[in-house]
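With one protein chain held back, the other chains of the complex are shown just where they sit.
Here is chain A:
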Amino acid sequence: MSELLQFLISGITVGAIYAAIALGFTLIYNASGVVNFAQGEFVVIGGMTAAALIGAGVPVWIAAPLAVIAGMLVGVLLYRLAIRPAGQAPLVSLIIITIGASIFLRGAMQAVFDKQIHRYDGFSGDAPLRVGGATILPQSLWIIGGSVAVFAFLAWFLNRTRAGRGIRATASNRMAAALVGINTGRAMNLSFALSAAIGALAGVLATPVTFTSYDVGVLMALKGFSATMLGGVGSPLGALAGGLLIGLIEALTAGYISSDYKDASAFIVILLVLFLRPQGLFGARIMERV
């Protein structure tokens, strides 16, 4: 029993990280229809920047926000320098641009930081807390809390704020959005900035548990993208649920079968869901009559 509890705790912790990454995907997708494959790189930028600052003696409560801001700035640059100049290029071209950006950012991080694996101490120490026969790291609570906070923020932002409604309208029909007075360029810019900030925040929170290095972004993006697909592209609730589900499947497979199969089991579940319910668990079935 305590064994199961332990697996669940680690599954939720990892799942919360995937969920935060998936929420970043969701935001950019909601604004532009683009799947941003550089999303994993923002996780690494957050983790590596925080590690470098903390290593240089900066206190964590200053380093963490700075790392998130660094990620946000790179996100704005990605939009301004790579996405916006492509103009009205087809979506597939834009998605390929994000893959190129991901490769570029990985190389840049090797140069700016290094190839070592980094971590820093958990925000509230590394002494595990006892929970009914299992243990949980205080940092896990930071990760779970952070993901839930990001989810709540996004759900509120996209549905209840003017800027958020502008982002959704821009994604739905850019010309119509311009006609009703939405500055679509600003909506795109904002969504890239926020999405990158969310990715960097995930990296800052996760690094004490998962460690980071310049090249972990690929796997992070893959898992986050899977979570997005599983939950339903475009739905913040789907991103949260998809992330947690993938984390739990991985942890239970690793615990009860073998950690060799943990990635496979997650992908098998995703395939099954996509066969039976292609719009994902929480995605709306979109109809368009012509």
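Here is the rule we go by: a residue touches a chain if its C-beta (ideal position, glycine included) is under 8 Å from a C-beta of that chain, and two chains touch if they have at least 3 such contacts; residues count from 1.
Heads up, the rule we're going with is that contacts and distances are computed from a predicted model.
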Checklist outcome for this item: Choosing from "Branched-chain amino acid transport system ATP-binding protein", "Cobalt transporter", "Cytochrome oxidase maturation protein, cbb3-type" or "Phenylacetate-CoA oxygenase subunit PaaJ", the absent chain's UniProt record names it "Branched-chain amino acid transport system ATP-binding protein"
Next on the checklist: Considering the complete complex, identify which of A:Ile62, A:Ala176 or A:Ala264 is in touch with the unshown chain.
Outcome noted: A:Ala176
Next on the checklist: Out of A:Ser102, A:Thr184 or A:Thr210, which residue would touch the omitted chain in the full complex?
Outcome noted: A:Thr184
Next on the checklist: To test your reading of the contact rule: which positions on chain A touch the chain that is missing from view?
Outcome noted: 162, 165-166, 168-169, 172-173, 175-184, 234, 284, 286-290
